[in-house]
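Sending over a structure as C-alpha cells; questions will come in a sec.
Missing here: one protein chain of the complex. Every other protein chain is in place.
Here is subunit A:
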Amino acid sequence: MSMSFSEKVIQKCIVAFLIILSVIALIPLLSVLSVSFSSRVPVELNQVTIWPKGFTLDSWKYVLDRPDLWRSFGVTAIATIVGTVLSLLITALLAYPLTKKEFTIGKVVMLAAVITMVFKAPLIPYFLTMKNIGLYDNPLVLVIPHILTAYNLIIMRTFFLEFPSELEEAAVVEGAGYFRLLFNIVLPLSKAVLATLGLFYAVTIWNQFQHPLMFIQNPDWYPLQIKIRQFITSDNELQIVGNMSQLNYSARTLRAVTIVFAIVPILMIYPYLQKYFTKGAMLGSVKG
C-alpha cells in the first residue's frame, strides 16, 4: 500500500494522538496507585503525580488490617463466583432450547426476552417485588437479580446456533438426551462464549452498587463497592487517624489504597479473558 507524503504525516499524527490518549486514560490509575504507596507529607505538598514519593507501605498496612474490609471482600468474592457459575448455567439452560425447533414456545420466549430490553419496570415496583419474594436484606440479592439478561441470552443462543449439528446428531444416534447433549457435547466446545459471558457477569456482580445500596441493610453483608463508597465519602474515622500528624498516612492515601484494593482482582483476571471477550462482544453486535 503506497501512501503519499501528506497521508503518512496524517497517519503518524493519528498514531501519536492515540498513544497520548492511551497514556491519559491510564494516568488516573497510575496517580491513585502512587498516592497509595506515598508518605503523607509529599502527598500533602502536591509532590505526587504518577510516581510514589517517600515510598511506604503504612497506608496499605492500615487498610489491610481491617477485618470489615476483608469481610466485604469475601462477600463480594463469593457472590461473584457463585453468581457467575449460576448465571452461566441458567443462561445456557434457557439458550439451548431456544435453538431447537421442537421447543414450540421458543418464539414467544425470545419476544418476551427482547421486550425486557425495551421496557424496564420502574424502580419502585421492582423494589417492592424483590421485597415480597424475600430478597430485602438478604445476601442472595447480590446474586439473583443478575442471573439472566436478554442481551447475554441472545449472545449465547447465537453462539449455539452456529454449532455444527453433525456432532449432536451423532450423539443422538447413540441415545443421548437433551441434557447430555448440552452438558457433554455443546458446553465443552463453547469455552469462548462461556469465558466472555462469564467475564460480563462477574464484572457486573463485582461492580454492582445500586442493588446493595437499596437492599442490604446489615453491615455484615455490605459488598466491597458499598464499603469503598463509605471510605470515599463519609470518612470521619479515617479523617481522625489521618489528621494525627505523627502518622505516615492520611485520609487520602487510605482512600487511594481502598480504591486500588478493589481494582486489583478485576485487573488480574482481565489478561486471561481478553482474547475471548472481543469475539464475544462482536457476537452480541451481530444482533444489534
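Operating definition for what follows: contacts are C-beta pairs under 8 Å (C-beta built on N, C-alpha and C of every residue); 3 or more make two chains touch, one makes a residue touch a chain; residues count from 1.
Going forward, contacts and distances are computed from a predicted model.
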item	value
Among "Protein lplB", "Formate hydrogenlyase subunit 4", "Inner-membrane translocator" or "Amidohydrolase 3 domain-containing protein", UniProt-listed name of the chain not shown	"Protein lplB"
Selected from A:65, A:102 or A:162 as touching the chain missing from the view	A:102
Contact residue for the chain not shown (choose from A:57, A:81 or A:112)	A:112
Identified contact with the non-displayed chain, of A:85, A:140, A:185 or A:266	A:266
Subunit A residues touching the omitted chain (full complex)	1, 3-4, 7, 10-11, 14-15, 17-19, 21-23, 25-29, 31-32, 35, 43-50, 90-91, 93-94, 96-98, 100, 102-105, 109, 112-113, 116, 118-130, 133, 144-145, 147-148, 153, 177-179, 182, 203, 206-210, 213-214, 225, 228-229, 232, 252, 255-256, 258-259, 262-263, 266-267, 270, 274, 278, 281-282, 285, 288
